[in-house]
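First comes the structure, then the notes that go with it.
Note that this complex is displayed minus one protein chain, with the remaining chains in position.
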Amino acid sequence: MQRLKTAMIEKATALLTSGEVSKVLGWKKGELGFDVEPAVFTSVDSLVDFTYDAFCGANLSKYLVEESKKEGKILVFLKPCDSYSFNQLIKEHRIKKENVYTVGIECQGKVDPYKLKENGIEFVTDASETVDTVTVNGKEFKKEEIILGKCLTCTKKLLSYDDVISFNEKREPSLDRFEMVKKLEAMTADERYAFWKDQLSNCIRCNACRNVCPACTCTKCVFDNDNSGIASKANSDSFEEKMFHIIRAFHVAGRCTDCGECSRVCPQHIPLHLLNRKFISDIDRLYGEYQAGEDTESKGPLTNYTTGDVDPSDVFGGK
Amino acid sequence: MQEMNNEKKPLIVAFCCNWCSYAGADLAGSSRLSYPADVKIIRVPCSCRVNPMFILKAFQRGADGVIICGCHPGDCHYTTGNYYARRRMSLLFSMLDYLGIERERTRVEWVSAAEGAKFSAVMNDFAGKIAELGENKRLEDLRCKD
Amino acid sequence: MQKIGVFVCWCGSNIAATVDVKKVAEVLKAEPGVVISENYQYMCSENGQALIRNAIKEHGLTGIVVCSCSPRMHEATFRKTAESAGLNPYMVEIANIREQCSWIHKDIEEATEKAIILGRSAIAKLKLNAPLTSGESAVVKRALVIGGGIAGIQSALDIAEAGYEVDIVESAPTIGGNMAKLDKTFPTLDCAACILTPKMVDCAQNENIDIMTFSEIESVKGFVGNFKVQIRRKARFVDEKKCTGCGVCMQKCPSKKGKNEFNMGLNNRPAIYIPFAQAIPNVAIIDPEQCLKLKNGKCGLCAMQCQVNAIDYTQKDEIIEREYGAIVVATGYKPISLENFNEYGYDTYKDVVTSLELERLMNAAGPSDGHLVRPSDHKEPKVITFIQCVGSRDTSGCGKPYCSKICCMYTAKHAMLIREKYPNTEVHVFYIDVRTPGKNYDEFFRRAVEQYGVDYIKGMVGKVYEENGKLMVQGSDLINNEQVVIPSDLVVLAAAIEPNPSVRKIATMVTASIDTNNFLTEAHAKLRPVESPTAGIFLSGVCQGPKDIPETVSQASACAAKVVGLLSKDKLKCNACVSHSDEMLCTGCSVCANVCPYGAITYVDKEFRIGGGKTELRRVASVNEAVCQGCGACTVACPSGAMDLKGFSNKQIMAEVDAICKR
Partner (left out) sequence: MKKIALSNIDLLYKEIAGAQELYLPVKVAGATNFKKFEDGVEVDIKSLQTVKSAKDLFFPQSEDMMEFKTSGKSIEVIDARKKAEPFVLFGVRGCDLKSFEVLDKVFLAEPVDTMYQAKREAVTVVTLACNNPETSCFCKVFGVDASNPKGDVQATIVSDEMHFEALTEKGEKLLSSLKCLEDCEGKGVEEEKAQIKEKIDALPFVNLDLTNFKGENLMELFNRPEWEELSKACLGCGTCTFVCPTCQCFDIRDFQTNAGVKRFRCWDSCMYSEFTKMAAENPRKNQMQRYRQRFMHKLCYFPSNNDGEYGCVGCGRCVKKCPQSLNIVKVIKKLGGNK
């Protein structure tokens, strides 16, 4: 990890010095060790705060929607999952590609601060990692015990970049990403209803899931737009929790790269990614496997069709 | 009998595409093929005009069932509209089911302008299923119920 | 503040018998925004419309709701009414309380309640209506006729005569279609070729007509007035411009074992051939499957013989693009395949033929030069049995549920012609019913029976089998209530006709709707029989439904009149209910363009003020209103809700939902 960080700083320094880029989008150290935050560095001097470690879970691609509009080229470090979002945003014309210099960096799973806390660590003094382990404050954890939910199932690979920093250290996913979806599908309707009722009743409509989502880049969201007919600010009724999450999932269906940020940021730990994954799993099953963000040209499954598609009545396998 | 009258009647919203299904409904009418008055039709240009928002809105407002009718695949007046509708609704209905909402509450049917009899049969069947299911509780908005 | 007028129609007793129209009017009057609510016996009548007009003027109405029959019936009527009273025609909403209420409900209370709800829903929508104006688009003054049979020929000639350019695209190497194969025509018994070929020649000579044979429609884009059509001109390996149709090549061609399509495969033709003597264009064509030169490079005799160097073995398919204002579909029919009717032995016995084959056998230009002989041994048949309704009126699933309409008449014709020319021949006809509506048709049929002594047997045929060199036709005679077996020399099957299979592909390309039997659907079964529901697409001939020649020709001319009416306009009013993008919401993500079937959406970079005196360049969607047909696919694809449909906006539809659910 240390050598990756060193290489990244070297790369940033070189590109800033040569003037090829004027800004660098990366991560900045925090106060408690794990609370790194996305940051833009504009000078070689400012890179002193630059960090890349096992806590850099945030997806940086969405920041480029705004940053790439500004003057000057920006260097961005993209983890495999971030890069799928990046591609999808390029496909949707949301990022000005010519203003971005992308450097792919490898990733073997990022630590979930909540899991760290459950293990009694609230303050990180030192951390190091290998492909399969993380050592925090001298205590070694297996990756599967400690990394973010989204990383446990990650199979994403390094896509095309302007440049890549990799030491060919790849972690294999420890879980099938559809396991929980399948589990839910196997439940009775009553059980599923109870599951989601509990989960969604916790929603406080803080919009963290939406605002962090790289697929949610609307200038103004329908839920904020009084003219849309479905604007709502709070879950004044249990209906609105469902409405918000169904519509949000639907709006990103076929575009969601499964980056998992929604679930990472939810203050109530609602497993929102299970909604998106349901759509992904249905799309894969009904229309053939599709990975949003794998390329920048293909038609998404909801803007496409075949004449032989299944009827809605047959989605559940026969009437 | 008395009790029957006191029961809340089911409410069904049917979105019908202008070119096939709405015309099919008209044909059912001109052929005097009855179906329950619980069914209220909203005319849309094409099944692809039906936004999931409309469906959820209908449930929020107290609908007990929502049905979308369009031209048969391949016969869309706009060539491809119902193909998109088919995908959208497949996914949406699957999602509603995933959230534990009764899958019988939503339906898509392809009804051509010539299928007045089918329209009536479909509506009778759907209204019957909805009556069996009873009131929509899982996608209700209590504020709309008092 | 809106001032809404509600007009409840009784439709005589159609509505008023089941819906308490007075109560509906009264209850709806109490709705916020409603200033006047009237009921009247026939709102669509002149008096009814006058009532609406007066109310609009008197009360200064901002919109009207008419509770009446289906909007598919009278929406246009009431829009015109509103317009004539100075109200924007799109400030009209119809509550369908006839087809979707009074006609399907019996209980007055229930129907009245539903009518009120439908009225409220229309009011709720109307409150969100905005006055709309239609855009205009120019009309390309040229028509395309797909299919060069009698229907296409007649339509093309009429359009050309009116002074407009018209292209005929025919998939076969010649125009003429099925009619060219017929011998005589009922009920006058004049020869088909004698009346058709002059029309074919007219087409060829008319300066306004461009004939493209051996060509197919590749793609159709655009909309009424502005279709862009790609046409595949298939390689015929003969330069159409050079070939004089002298026919020398045909004689010299060593590969003579091709099935003669024109003669229904009853005899052979060379690899290079002219379909028939009067073919238009009278130009040779090479069958690449059969030509030795094209197959293995050895031969080239025809090219050596050709005086004008018309042969071109290297010719390739060519795709040309043309623009049209209107498209006539005249793709015609073909007899059904008889594989489901093994009991008649069509595939087993050479002497079981279809009626169309019989036409060729009897035709002077046919394989037997007009001498009626059996295909098997070329002997004259002494007993001929006709079997009617082979695959027609068949609900078993083997054939077609509809009546093919022409068979009764042509069988009578065949029987009569045979008895006339070969009086010693016995002719039997098995029939279910004989249907002869049409001018001089029944008289014609009766002549066959009474004057020519054709033996009509009411009953169905169970099977045809061979015994001692005879074809035994076993059937029932329902009138005499007995089983009969007729030893015959020739059996003729009146095979059902079905739309040309290519019509499905064409219908999809031109976005015309099609029924379960693959016939194209007309815009209105009675009132708009020659138009497709898709604007600018017209239906000529059997592609719309079974027809005989007189009917086909009259429909073809009617179709031409419609086309000429369209082409005579310089500008067309576009659909006013089109999509539009709210540029303040649009993110330019391209999702909408991906689902637009018309390519109506493009993207532009536009400068927007972002406050503080700054501007920002943003990519936003822009809708070509002349191209948009208003399906609304884009509105649902758009996650931000920037894309909305005029006349069917998100808010309008949701207002309807609200109103319907209010209880």
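Letters A, B and C mark the chains as written, and numbering starts fresh at 1 in each.
Methods note: contacts are C-beta pairs under 8 Å (C-beta built on N, C-alpha and C of every residue); 3 or more make two chains touch, one makes a residue touch a chain.
Just so it is clear, the structure is predicted and the values come from calculations on it, not from any experiment.
Novice: Checking the contacts here: which visible chains does the omitted one touch?
Specialist: A, B, C
Novice: Which listed residue (A:6, A:155 or A:201) would be found touching the missing chain in the intact complex?
Specialist: A:201
Novice: Can you work out which residue in A:54, A:265, A:292 or A:315 touches the chain that's missing from view?
Specialist: Among A:54, A:265, A:292 or A:315, only A:265 touches the chain that is not shown.
Novice: If the hidden chain were put back, which of A:88, A:102, A:235 or A:276 would touch it?
Specialist: A:235
Novice: Extract the touching residues of subunit A with respect to the undisplayed chain.
Specialist: 30-32, 35-40, 58, 63, 117, 122-123, 195, 198-199, 201-202, 204-208, 210-212, 224, 233-236, 261, 264-265, 267-270
Novice: Of the residues in subunit C, which ones touch the absent chain?
Specialist: 30-32, 610-612, 658, 661-663
Novice: For the chain that got dropped from the picture, name the residues of subunit B it touches.
Specialist: Residues 61-62, 143-146 of subunit B touch the chain that is not shown.
As a convention for this text, only the chains that are shown with their structure count from here on.
Novice: Would you mind telling me which chain pair, A-C or B-C, is linked by more contacting C-beta pairs?
Specialist: Of A-C and B-C, it is B-C that has more C-beta pairs in contact.
Novice: If you average the CA atoms of subunit A and of subunit B, how far apart do the two points sit, in angstrom?
Specialist: Each chain reduced to its C-alpha mean, subunit A and subunit B end up 36 Å apart.
Novice: Go ahead and note the Å separation of the Cα centroids belonging to subunit A and subunit C.
Specialist: Here the centre of subunit C sits 52 Å away from the centre of subunit A.
Novice: Indicate the residues of subunit B shared as contacts by at least two other chains.
Specialist: Residues 52-53, 57, 74, 80, 84, 88 of subunit B each touch two or more of the other chains.
Novice: What positions in subunit A touch 2 or more of the other chains?
Specialist: Only 222, 229-230, 302-304 qualify.
Novice: For the complex, give me every residue of subunit B touching subunit C.
Specialist: These residues of subunit B touch subunit C: 11, 13, 18-20, 22-23, 25-30, 32-35, 37, 40-46, 48-54, 57-58, 61-63, 71, 74-81, 84, 88, 112-114, 120, 144.
Novice: Help me check something: in the complex, which residues belonging to subunit B touch subunit A?
Specialist: So the residues of subunit B touching subunit A come out as 52-53, 56-57, 59-60, 73-74, 80, 83-84, 86-103, 106-110, 138-143.
Novice: Could you please specify the touching residues of subunit C with respect to subunit B in the complex?
Specialist: 70-73, 96, 98-101, 103-107, 110-111, 113-114, 117-118, 121, 508, 511, 513-516, 521, 533-534, 577, 595, 597, 629-633, 635-637, 645, 648, 650, 653-654, 656-658, 660-663
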